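Missing here is one protein chain; the remaining ones are kept as they sit in the complex.
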Amino acid sequence: MSHLRTVGDLLRHFLHAQRFFLIPLLLVLFVAGLLLIATQGLSYVAPFVYTLF
Amino acid sequence: MAAVLGVSAYYHDAAAALVVDGQVVAAIQEERLSRIKNDPSLPVRAIEACLRLGGIEGPELDAVVFYEHPYAKLERVMVELVRGFPFTLRQFPRALAGQMGTKLWVLDQLAACCSVPRDRVRFCQHHESHAASAFYASGYDAAAVLTVDGVGEQVTTAIWHGEGRALRCVSEIHYPHSLGLFYAALTAYLGFPVNSGEHEVMGLASYGEPRFVEEVERLISVESDGSFALSLPHFAHHRDPRLPFASSLERLLGPRRARRGGWDLASEGDRRYADVAASLQAVTERVLLGLSARAAEETGEAALCLAGGVALNAVANGRMWEQGTWSRMFVQPAAGDAGGALGAALVGAREEGDPPPAPMRDVALGVPLDVGRGVALAEQLGLRVERVEDPAQVMAQKILEGQVVAQCVGRFEWGPRALGQRSLLAAPSDVALRERINRSVKYREPFRPFAPATLRSTTMFDGVDNDMTPFMTTVCPVRAEAREALAAVTHVDGTARVQTVRPGGALEPLLSTLEGMGHAPVVLNTSLNGAGEPIVASAEDAVAFLVSHAIDGLFLEDVILRRPS
Partner (left out) sequence: MLDMRLAAARCEDAARAAAYLRHAADEERHARMLERLANTWAARVGGEAERPVAADFEGLYDRLGEERFLAFVHRGEGRATRQFEAYRAHFEARGEPRTAAVFARLIKDERFHEAYTGELLEELAGSPEAARAALRRVAWWEAWRRYRRAGRALAGLLYQGSMAALYLTLAPLMLLIRLVRPVRRGWLPPDA
C-alpha cells in the first residue's frame, strides 16, 4: 500500500503542468521498472575477495 | 511538542538526527556505526541509535523527514540522462536501476524501518535541509545562509535569508553549474577519490604556487553578479559520473595524476600537481567570495551561515572571514550531506510548531562509550589495563614525554572532525613526531597537516574569536612567535585549523592541566581512525585501533589501555 502511495505521488509530480513533456519519461520509467523486475537488476558485482579469507 | 527524525541517505554520508521538542537529542552518521567510510546506505543503525538515545520508540515519532525531494531528484536524473544522449548510454541502466530499485522508495523504507504510518514520512528540499542545518543551529536571530554543494535535486548553490523561524530562498544556481562538482573534478584529476579526497587537495594546495589560475579560470567563469558557470565541454559529470572531467581538461592542465603512488613534493611532477591544487583553491576562494558578496547584498544581514559540502573547505572559510564582510560566521560542523539529516529534522520540528534549538555548542551527539566493554576486551587481548585518578594529568605527562595517546570520552562527535571525544593527541611542537604519526599511525600522505586544539583564551593564533573555531571549520594564522612551539600543527602556509575548546569541552581537562604545569595549553589533535576508516565510535573500535596501531596508550575515560610491553 505504501508503495502505491509513492507511485501516486510520483505520477502527481510528473503530471504537473510544467512537466507534461516528461510524460514520455514516465513511460520509459515504467518499462525500465518492468525490465528491472524481470531481470532482477544489474550484475551483482560484489567481489569474491572475501571468500579468500 | 514533537519528536522528529531527520534522515539523509543513498548518495553519500547517510545519517540520522533526532529533534525532540525542538532540541537536538542525537545526530549520528551511519559510517561511524557500520564502519564503512562514507556509507550511503539507509542509516538503519544510526536511526536505531538515535531512537535509543532519545528514549523513544519508532511509532512515537511525530514525523520522519527525508533530506531531499525524491521525485524531483528522479526528474533531474532522467532529464540529464536524456539531454546527454547518446553519451549517457553507460550511465542509463545503472542510474535507473538505482532510482527504481531503491532510491525512489526511500519514504516507504523509512516508514517500515521506523514503524510509522507512511503519512508521517515526508521530505524537504536538499538545499533547504542544508540551510536549516546551519541557520537553526547557529543561534543567530537573522543571517544570510549560503549553501554550496555538488547538487541536490537540481540546485547546486543557493542564497537564503533566515529571520527568526523563517528561512526563505532568495536565489539559486542550477545543475550542471556546480562549484562542488568543479572541485570534485579536479580532485579526481589530482588522483584523489571524489567525496573524500577534497580535504587532501586543500592540504596539498598550500604546498603549491597558484601558477595555473589562468588555466583553471577557463574551466569556470565568475560573473559580476557573484554567480558562476562551468565551461561544460571540460567536464563530464553531466554525462558520466564515473569520470567527472573530459579529455579537454587534461589537454588544458596536462595529464591527470595516477591514483596510486606516494607523493614526492620534491619531484617536478608532483610539484606541478601541487600548483594545480593551489590554483584550484585560489579560484574556488574567488568564487566563494563572489557568492558571499552577493549574499550580503541580497539579504543585508551581518551574519553568515554556511552549509553544503563546499563549506567543509576551511581555508576558503578563513578567507571569507578575513575579508571582513561578516561580523559573525557559522559553519555547521557536518556541513556535507550528513548534515542534511539534521537540517531535515529541524525543518520538521519547525513545521510541527516547535521552538528553535539552542545554539550548537556541543557536538557530542553520538552513542556513549561503554568503558566496561572496552576493559573486558582489552583484558582478553592481553593489553595492560590501569584505572587512574587523574587521567588528564597522566595524559599531559605522556604528551610532554613525546608520546602519542588516544582519548575516548562520552558520546562521539557529530561531523567529520574529531573534537576530543574520539581523538589522537600529541605534542604540538615535535615535527618528527608528526611525521611518525602520518607515516606509521595514520598512513597518509606527508603533506597532510595536523590541527591544534587550544583553550579559547589562547594568544598563539590570530582571529580565533569567532563561531567557527570551536568546530574546526576555519583556519587561523599562527602568530610568528608561536610557530616554533607549534611546528607540528602549523601548516606550510603559516595557518592552522584551530579548535578552540570551551569550558566543559572534552579536551578542557587536558589543556587546563598542561597550562597548570606551565606549558602552553595546546595539543596536536587528529581523528582517532585508521587509514580509510571512519572515526572510531565504540569501545570495540577504539580497542581495535590500539591493537593495530603503534600508539602509546588509549584512554577510555579514566582507564588507560596499553599494548603489552
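All chains are identified by letter, namely A and B, in their written order; residue positions are counted from 1 within each chain.
In the analysis below, a contact is a pair of C-beta atoms (placed from the backbone, for glycine too) under 8 Å apart; a residue touches a chain by one contact, two chains touch by 3 or more.
A quick note: this is a predicted structure, and the numbers were derived from the prediction, not measured.
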{"item": "Chain not shown: contacting residue from B:122, B:174, B:272 or B:328", "value": "B:174"}
{"item": "Among B:98, B:368 or B:530, the residue in touch with the chain that has been omitted", "value": "B:530"}
{"item": "Per the touch definition above, residue among B:26, B:77 or B:96 touching the missing chain", "value": "B:96"}
{"item": "Absent-chain contact - pick from B:225, B:264 or B:435", "value": "B:225"}
{"item": "Contacting the left-out chain in the complete assembly, out of B:141, B:264 or B:379", "value": "B:379"}
{"item": "For chain B, the residues touching the chain missing from this view", "value": "34-36, 79, 81-83, 85-86, 88-89, 92-93, 96-97, 158, 169-174, 176-177, 223, 225-227, 229, 232, 258-261, 294, 373, 376-377, 379-381, 443, 530, 538, 540-541, 543-544, 547-548"}
{"item": "Residue numbers in chain A that touch the chain omitted from display", "value": "21, 24-25, 28, 31-32, 35-36, 39-53"}
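Please note the rule applied: only the chains that are shown with their structure count from here on.
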{"item": "Between chain B and chain A, distance of the C-alpha-averaged centres to the nearest whole Å", "value": "31"}
{"item": "List of chain A residues in touch with chain B within their complex", "value": "1-3, 5-6, 9-10, 13-14, 19, 22, 25, 28-29, 32-33, 36, 41-42"}
{"item": "Residues on chain B engaged by chain A in the complex (per definition of touch)", "value": "71-72, 74-75, 78-79, 82, 93-94, 96-97, 100-101, 104-105, 107-108, 111-112, 118"}
